[in-house]
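Below: one structure in structure tokens.
Not every chain is included here, but those present sit where they belong.
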Amino acid sequence: MLSSKLTKMLYGGDYNPEQWDKSVWPEDMRMIRLAGMDIATVNVFSWAMLQPNDDTYDFSTLDEIMDMLHANGIYACLATSTGAHPAWMARKYPEILRVDFDGRKRKFGGRHNSCANSLVYRTYSAKLAGKIAERYKDHPALLLWHVSNEYGGECYCDNCAAAFRVWLKKKYGTLDKLNEQWNTRFWGHTFYDWDEIVPPNMLSEQWSPRHTCFQGISLDYTRFNSDSMLDCYKLEYDELKKHTPNVPVTTNLMGAYKPLDYFKWAKHMDIVSWDNYPSADTPVSYTAMMHDLMRGLKGGEPFLLMEQTPSQQNWQAYNSLKRPGVMALWSYQAVAHGADSVMFFQLRRSVGACEKYHGALIEHVGHEHTRVFRECAQLGSELSQLGDKLLNSRGSAKVGILFDWENWWAVEYSSGPSAALKYTDEVHKYYDALYQQNIAVDMVAMDADFSQYDVLIAPVMYMVKPGVAARLEQFTQTGGTFITTFFSGIVNENDIVTLGGYPGELRNLLGIWAEEIDALFPDQRNRIVMNDTLGKLSGEYECGLLCDLLHSEGADVIATYGEDFYKGMPVVTRNRFGQGEAWYVGSSPEASFLQGLLGQICEARGITPILPAVAGVEVVKRAKDGQSYVFVLNHNADAQSFDLGSVSGTELLTGAKLSGSAEVAGRGVLIIEEAK
Amino acid sequence: MLSSKLTKMLYGGDYNPEQWDKSVWPEDMRMIRLAGMDIATVNVFSWAMLQPNDDTYDFSTLDEIMDMLHANGIYACLATSTGAHPAWMARKYPEILRVDFDGRKRKFGGRHNSCANSLVYRTYSAKLAGKIAERYKDHPALLLWHVSNEYGGECYCDNCAAAFRVWLKKKYGTLDKLNEQWNTRFWGHTFYDWDEIVPPNMLSEQWSPRHTCFQGISLDYTRFNSDSMLDCYKLEYDELKKHTPNVPVTTNLMGAYKPLDYFKWAKHMDIVSWDNYPSADTPVSYTAMMHDLMRGLKGGEPFLLMEQTPSQQNWQAYNSLKRPGVMALWSYQAVAHGADSVMFFQLRRSVGACEKYHGALIEHVGHEHTRVFRECAQLGSELSQLGDKLLNSRGSAKVGILFDWENWWAVEYSSGPSAALKYTDEVHKYYDALYQQNIAVDMVAMDADFSQYDVLIAPVMYMVKPGVAARLEQFTQTGGTFITTFFSGIVNENDIVTLGGYPGELRNLLGIWAEEIDALFPDQRNRIVMNDTLGKLSGEYECGLLCDLLHSEGADVIATYGEDFYKGMPVVTRNRFGQGEAWYVGSSPEASFLQGLLGQICEARGITPILPAVAGVEVVKRAKDGQSYVFVLNHNADAQSFDLGSVSGTELLTGAKLSGSAEVAGRGVLIIEEAK
């Protein structure tokens, strides 16, 4: 819906002219245009300016900004400014201030500081969104709405407690049902009155953000918190839509941000957008997975890269510069995985407060003669050159990885078997095994249509939601390949164990029984001993973290443990189920095993790499109207030659015709428009 | 008193049928009996069920449970359910909620959550105990009472502050005395009114749980806290005894649990019971020491092993499975050290909340065809086979190690000389040196009859309580061998230094003066240089942690320092005192030195190993009515041959006749009924 207005990929970023004297604005415009930009996210943190007290709204400065953008041919991604409340509001209505995990009532400060269940916050934020929408609904610069900013955090105040009880009543209906699903008879925590329930934090059921006495209440509070913020978003969304039913609405997400169930949120967003801030030690394949996850939120629709830094960040311990070329490389990585924009935080670097050492298009020196500006302007030029070719193009993957926020929460609230078990780490191991082989992946919600995939992987599918086991059986029955791992099939959606033997609801599908689960110390390893050669897999591999002690109940034993008292017990199994197969990997293997296993499974299903793999070179494909584009992203510092296989066509940035083999510069990018 | 009713060692564990649908109960009974069990600890966390509001008590479910147990020939260890208060009570009477060390008022959650000085808690908990006692006093299943559960934690609320002042008035009589014993003139903390005194925590005198500005107040608050919980226990005890004067009462202790002075508690317990949860890296000799400490609480009487896990725990970082054989091995270790029961937490694994991944007899799979069940059933069969032979048998040690909770608290509240000094570590070093040589040890209270021992060891006897120095002089005068270490004899019972030269009240007995105390960094070592050969000791040994700079005042200098500016000063001394000897070890030596020294001292006193030592093989003896039983516990994974020395007899589990030498399987156990 957004791309219909566009003729090229959006290029720009956050812009806060209200933090500057107006004398600077013309120079801003000159430099932003010089960089080839066409969009600015404005009004992100202006609530105090727009509403200096209860009764006054003042849009004069924002009017000027919007007009200036339009006059310069720059679209506005117009934010609602509700990501931080004004100081006067905190003083007048302390209820908007959060109570933190330690039970402390906060005072004014920071951002993301409003209680999502404060009536004052909900009323005033929705009202502000409505007023902005009404005022700018016909403004020619307006391209899309940006609600609040990076929703996040938690609150544990009394208003939240009351709202939580209402939420629980709606979910469970009766206290009996709640007591049962939280298993409150354990430790005699039976509730006789809804008002006895208090939010789970350091003062009640938890002893750290990850440790809880009762998984049920903590899981529900996490859901409730995500829903509460989503409600705030929806209130603003509705106000915006009242006035501009056709202007798309987004809010900037943050990749695998644990507290918010983005699959649920995305249903209420017109377009997904997100802020990509890898740490210096983030693997590039993890960033790739984040892009795919964001694309997956709306089932493959293009998303916006709303924020990234042109050069350095400020909140890391060691804020290294992005090396020459890296900013463009990572920008194209986003595009390759489905972004229809490249945007920065921010266009001009602030002079004071905590983000003043964060990179920007316009640095403190104030002119364009900087490495950072030159790289930005070069990218701007390239994006113009690409025109609308890539806009609204789509990826196409036959392999899906199931990702589930509620499962993530549950896995990590678990007391035992191992504190070392991190959900996203395990998911990333499987993702990375495919990434390294240039095999396209979709990140898939539990309620997606599974039938579009040939292979579905569900790492650590600890929680099995209602109906999912049956849908997975149906998927496999009709020819799908399903892969899951240790510590799967254990609980229902409220973290209540499925009795009768692990992996519970998945046992029939997998044809195994996991009798025990051993937790290994960080320096401990077991071995995966292949029973036979399977594609490239043979011999032995290391594994660790957790070891399920498996019995086959019909599944083929592909590999057994090589160590310890369970040596010889199955560790990898394959169950033929209908026309498909269901695999179980009972421990966490080393990378080479997973690459071999998944490579073999894909090959068997006719799923082939886009290009033969070269270390450090990422290959991704997008397509539109039958025309496909192959991105070759060289994350190495040195140039790499590679085999083009059956791919041939025109490299869009240089116009070179490529076939047979090619070379990509160190930190360079090729975008090959495939010959049809 | 318990054993008179018994014909065999108790075998069973915690059982919470009220957390389950009754349809499961018959299967529970079948499996519990199948495992050879005869006792179940019930009603541990049922307060909310038993008392749904102020005025209602409902024992219907508990009636059914008790009847069911009896019908199945299973004894009840009947708990009073006061280890966690109901949610309604917390809501209605917030005073029962604790204030934590950080000064935060808690909300409902967790367990061990009641303020010990809450009148509401004291009233309602005693009332509940009384009602339970009245109802079940004649129930045929009733074997013993289990008050509350794992008492622990602290509270710093205003009720506690008020009670603390009363406690202090009782102890000190006048503020003058208190000011003197807390040395409040330091930093001008003189109190002129009792109400000026506030509990020592992060908001007042302490800056961590271990660091305090005033040792006096922190030490007294720790005593007060232990006493306050003991008062709660005693209130329930008295209620139970009113109705069942002949049914023994216990509460489950936790080994070397620092906050509670178990020697003081044990005086009010009919039988000691405790929960044994070693971490994966706990040395087996430490577990042995814990068993001996629990046995020592009541001067050698048998105790109950109330809880252990059949397989894995859930609250460790890495919850590894107990390897095959280990559960039985550790069970027999408890028995060897004086347990008259083997009991588990728990009999059926819960379906929800934080302990659902803790091991159980009946696992989530729900049937008996598991490794864990088979091992439990095998042990049940063996315990039946052993019958009453070992019941109420006793150990017999000529070596005692003095252990004192108040000394422990004082040592670790001390600011200087070294943060690395841990009381239990130093005690364990001495214990281990004897353990490794198969020399039996008793853990001894400060107020015990010292005359029953030939050798008394008091590691880091920092605090010398009133009369103790004289009693130790008497002990040594009449032929005893006394051994103590660096940082001993420093303070009185209120942590006030004994002036005139360290080791203060022990100086006369030891014949030395410690002029200075050097604290070594973790990577620093000094050397112990033997003046002469002493038994197996000769040459040099490493030492560290603290180094007392000693002057002999009559003591023989056995060894001197080998390094630093105090090279040549005494480090180990022996003072002949009357008919005995008093040894001083001025630093913390390496293990081989302590084994040599204690071995030599024991040998000189005619105290000999039960069997010659084999690495990893523990040897313990219990005896009854002149019949002795030698336990051989092989903690190694591999079988070990060993020399039986003068021991011969019948191995009770196999019936084999043993003499000369024997072999014990990896993680195996022999129980040799000695030929008379």
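All chains are identified by letter, namely A and B, in their written order; residue positions are counted from 1 within each chain.
Operating definition for what follows: a contact is a pair of C-beta atoms (placed from the backbone, for glycine too) under 8 Å apart; a residue touches a chain by one contact, two chains touch by 3 or more.
These figures come from a predicted structure and were not determined experimentally.
Asker: Please state the number of copies in the whole complex; 2 are the ones shown in place.
Answerer: Full complex: 3 copies of the single sequence.
What we mean here is this: only the chains that are shown with their structure count from here on.
Asker: Across the complex, what residues on chain B touch chain A?
Answerer: 16, 18-19, 45-49, 52-53, 81, 84, 86-88, 90-91, 104-111, 280, 311-321, 323-324, 349-358, 364-366, 370-372
Asker: Which part of chain A faces chain B closely enough to touch in the complex?
Answerer: 102-103, 181-193, 195-198, 200, 202-207, 212-216, 414-420, 494-502, 513, 515-522, 549, 565
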